[in-house]
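Selected chains only, in their assembly positions.
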Amino acid sequence: MISVAIINVTSYTGLELLRLLAQHPHLRVTSVTARSLAGQTLGEVFPQLYALPSFTTAIDPMMVIAEEPAPSDLAFVCLPHAAAAEAVAQLLERGTKVVDLSADFRLRDVAEYEQWYQHTHPVPALLESAVFGLSECYPNQIAGARLVANPGCHSTTAILGLLPAFARGIVEPDVIIDSKSGISGAGRSLKLGNLYSEVNEDVSAYSLNGHRHLPEIIQELQAVAADNGHPQSAIRVTFLPHLIPMTRGLLATCYATLTPEALERLNSSSIQELYRAYYAGSPFVHIVEQPPHTKWASGSNHCFIYPTVDTRTGRLIVISCIDNLMKGASGQAIQNANLMCGLPETAGLPVLGVNP
Amino acid sequence: MISVAIINVTSYTGLELLRLLAQHPHLRVTSVTARSLAGQTLGEVFPQLYALPSFTTAIDPMMVIAEEPAPSDLAFVCLPHAAAAEAVAQLLERGTKVVDLSADFRLRDVAEYEQWYQHTHPVPALLESAVFGLSECYPNQIAGARLVANPGCHSTTAILGLLPAFARGIVEPDVIIDSKSGISGAGRSLKLGNLYSEVNEDVSAYSLNGHRHLPEIIQELQAVAADNGHPQSAIRVTFLPHLIPMTRGLLATCYATLTPEALERLNSSSIQELYRAYYAGSPFVHIVEQPPHTKWASGSNHCFIYPTVDTRTGRLIVISCIDNLMKGASGQAIQNANLMCGLPETAGLPVLGVNP
């Protein structure tokens, strides 16, 4: 068994990791931390964990939450940005492999990071060795990495939806991403906008001045375009997230213009084929033939993608959806940990989501 | 008092009309119809109406639902398309003014109608005299009309959001409308996709092959552009509706490209001014300075619009939202009836929506 620590276990991503690790065949939770609730047991913070001991020894609900992690083979860091970077640096020094769920090591360009996050990066030297943790993009690098930067939930959905189109050079470098997400992405933080009475029966756009997942999206689309011989120096992305009244789920509707050649040569069906071929080896990405529902993915690590051509306008529309706490956070983190530990990529991840 | 009939009162739009008419100072419901439930009383179908007699005489919960309407000054037709056209023709013959909530008289071009609705128009001769019932566009024509075609809910939201931009010629004739709506727009029909267990905790796109509100949107944007000296023969619109887990509310996010001149001359603030000036005389349209929430409009006839420039890409983003059963259906219908009857435009409409 491989020992793992969860740093800031009292977040929603921490809780979701506990659920997944409770039945993981190879990883075992040996240490959990959280500043504000240190001293309490896991079971006191999450009473549903008292259901655990009856059939698993993977996690002990009586485990006491510590301030600092005990040594382990691997750690999941669920801290907010900036705080995360410092914890990551300490863990790496100890020789612990890290999957960082924060934004601190996603952007390769430190200047870009500092502009978007408005503070000095605590450990810029680590940026070079960090791997962007989208398993479908960088499986080999992740397998060899000591620090993996788990991508943002919006970024994951949008990048997976647009990667094949950019890699194959079938779209103009100008794209609109209209994203709709459940509220759990906002975490357990006590803000007026997260209250039930505010969220229920409401939809609104947010981060109109630029959401922090935007530079990740640009970085990765640019990279894949370049890698595949389609250098697109000036990718223009409009990315607008919306909050909708549900707990889990994230759906990105991506609008791009097909290149004249692509428009002539391809249709919805052949683009679906192209997408299917692109993701042939990816156990969690599924190209479907009808508009997908976020509910299909609920509780699972799957991503459903539906690319289609709006024949009236020649636009490529790609609808991509996930469970934001799974493929958009903790599920992806387990997938990365599996790769880093030489385990099967799907180990410990549910086969199907929970429906209805 | 002006007597009104509600045709197919057992629909959600019929029920919403009852709510509004129950406290309308000048309109009185004298006749209600519904094929399948004829013979029952209003109170049997909608038990909440038993609350009525205690403080109003505007509607009687013991009123029997008929198959055919009794004569009245005005009628609201809440039938599905095709059935609506036939009922409208009969009502007009009798001399009854009509607000038709179906799609039968929205499109001026009968060929367009027949292509989108896949059947022969029952009474094409009436199309010429029908007025598109968006009160903000055609107040004078509505005031003089005998037949008003209440617009679709998606169309209303999108057109109101884009009108000023097209009228002032500040955007290229190429626009993407990403629309998110509550489920009540689908009516009381018994379809799997309308079940609570399917809709709850889910978001999905629909009508990928073209939603029937698209031709209305194109027709009206084209018209306003032409009227204001910006003939845009080739308006390209991608319109994609999404279903989200809420009962009421509709939010359209519109993406357009500013013309080079507009981009140079205007910014978010001046565009908001331009919008505010455009809607200066409109009591229900409000230009706001932050992303609006559908909840602000819930239960009211208001439309909130937020135009802003995405400075990274030079795109104009306009967010427009309403309550789909109000400004998107029954509220707009009352507003139209008010205009047709020479009443104050706001008569009988709630001042504020219900929050939270």
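Couple of notes before you dig in:
All chains are identified by letter, namely A and B, in their written order; residue positions are counted from 1 within each chain.
What we mean here is this: a residue touches a chain if its C-beta (ideal position, glycine included) is under 8 Å from a C-beta of that chain, and two chains touch if they have at least 3 such contacts.
If you're wondering where the values come from, they're calculated on a predicted model, not measured in any experiment.
The total count of identical chains across the complete complex in this file is 4, with 2 shown in place.
Going forward, only the chains that are shown with their structure count from here on.
Averaged C-alpha coordinates give centres for subunit A and subunit B that are 39 Å from one another.
By the touch criterion stated above, subunit A contacts subunit B in their complex at residues 174, 176, 178, 180, 182, 197-198, 200-206, 208, 210, 236-238, 240, 242, 244-249, 251, 253, 255, 291-295, 298, 308, 310, 312-313, 315, 317, 319, 321, 356.
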